[in-house]
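My structure is below; once you've seen it, I'll send some questions.
Here is subunit A:
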Amino acid sequence: MLFALFMPIATGLASMFQTTTVAIKIVNITGSMLISSALTTIVYKITVDGAFSYQMLYVDGLSAVLLSILAVLTFTSMLFSLSYMEKDLAHGHITFTMLRRYYGLFNVLIFTMISVLIVGNLGLMWVAVEATTLASAFLVAFYFNHSALEAAWKYIMVCTVGICLALLGTTLLYYAQVSVIGSDFQALNFLELKKISRSLDPTIVKLAFVFILVGYGTKVGLAPMHTWLPDAHSQAPAPISALLSGVVLSCAAYAMLRNLIIVQAVVNPEFLQYLLIGFGVFSIAIAIPFILVQHDLKRLLAYSSVEHMGIIILGFGIGTPLSIYGALLHMMNHAIVKSTLFYMAGVITQEYQTKNIARIRGLVSTMPLVGTMFIIAILAITGTPPFGIFISKFIIIGATFASGRVLLGAGLLLLLGAIFAGMMYYCLAMAFGPKPKYRASSVSVAKPALMAMVISVGLIIVTGLYVPTWLNNMLSMAATIVMGG
Partner candidate 1 sequence: MNILTILLLFTTLLLTRASELKTAVRIIAIQSLMLALACTAVGMETGEVQIYVAAILTVIIKAGFLPYVLMNIVNTLQHEREDHPILDISYSSLLACIAIVLSYGLIDQALPGAGSRDALATAVAMTLIGLLLIITRRQAVMQIMGMITMENGIYLVGLSVTKGFPIIIELGVFFDVLVAVMVLGILTSRLKLAGLSTDTSILKKLKG
Partner candidate 2 sequence: MNIVLIAIQVLGVILLAPLVSGVIKTTKARLQNRRGPSLFQVYFDLIKLLQKDSVVSPTVSWIFKIAPYIYFAGAAAAAALVPVVATNSSSVFDFFTLIYLLALGRFFLVLASLDAGSAFGGMGGAREIFIAILVEPALLLSMLTVAFKAQTTNLGLMASIVESSPLSLAYVFAAIAFFIVLIAETGRIPVDNPDTHLELTMIHEGMVLEYSGRNLALIFWATAVKQLIMMLLFILLFLPGNVFGSTFFVGIVLKVILVAVVIGIAETSTNKLRLFKVPSFLAVSCLLSLLALVAQ
């Protein structure tokens, strides 16, 4: 576990002091491999013999779900970064020093995310979540051009404000804890809190949760606190966008969950359900107009992230074991699919020199493989069978119906239908249609990038028809944890 923590730091430092691109590449790819393997071993350990802890660190099934996501995405995004950054370097968008900084920050970001997932203490968790914001801020502002700076500024402003509220909430929670058992070393350790959660003061806890929900919700990208998200995602380098929407959002959701587990014991569950469902539906609804009328490819994907976060939160809001299972599964699927889409968006933007959808045409003829995978991924993200997201989405909606919220379920299906229409419209426009004049020859995509995409697309297709038993167990374990078991 410590190894997993230490690894990224080492890689980051190492890559800071390299002098040649190749060396950096080697260092980082090995580093990311090691990180992923470390995380995988942790996950494996959890699946084998349950939760375990080490001083302030604690992992269980719930963290395992997120950790496995992180394990996959660390590797693929690093893989993709190699070729992406190389091209940027070749195009002269960035200098070598910037390249070094990129890899350094990349690893810091990984580090912060890992720490979010493995600390056993709400306070430290807050610290770590805030740290992810700060680490990714410079990555968002990476190109330091006008729009990048603007995006970064909004990103950090909005998120920090939100996170401050979360801190307020945490403080109040701590206050509730202190007023039950005096301040001691176990402060804000969520296991302790869980033990005593019944005896906490409801009003304060409720107050705390409101702040926590809004605060972490900002980071999760729930409407109407999602405003930073499209800017940041559209301006960051593609691999970073992938990480942001794949893992960072999920990490924030994880932090929220940890609080939720404690809160739901004391606060009226109806209240919580209304809050979460409300935020979820609102996020989905808000995303629709921006997806229906959109000019920027990466913003399109960003808004779809908003939508999917909405679905996930809604899944948690429904609050039956099945729906939570679905929500967690959805988290995984979404992370994989969305990261792939951002990789492709990265390739496309690099090849076409624009993010403007209107100027991206004829993908299948310019780069057949990527184009095909792009269509597949879009179909997957819109929840078309036989891909993973359909399964999780179907579970969530089924749970919605099962919990008696028939109208909600039907409405949800309609909203998703509208989103499907929007996504498909732009997807077809980009994939088919006449080849643009200035793109005479068909291009070849670098091997590592291609590999990253192929891995993810493969995963998408597999998860659509086959949920392995260990994953199934892990998810059910996590679901029981979230249910407060």
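Details
Quick note on the criterion: a residue touches a chain if its C-beta (ideal position, glycine included) is under 8 Å from a C-beta of that chain, and two chains touch if they have at least 3 such contacts; residues count from 1.
With respect to how the candidates were assembled, all candidates are chains of the complex that A comes from, given by their letters.
All figures in this text were calculated on a predicted structure; none of them were measured in a lab.
Per the touch definition at the top, the candidate among 1 or 2 touching subunit A in this complex is 1. Interface of subunit A with candidate 1 (complex): residues 56, 121, 123-124, 126-127, 130-131, 134, 137-138, 141, 144-147, 149-154, 156-157, 160-161, 164, 167-168, 171-172, 174-175, 178, 183, 185, 187-188, 203-204, 207, 230-231, 234-235, 290, 293-295, 299.
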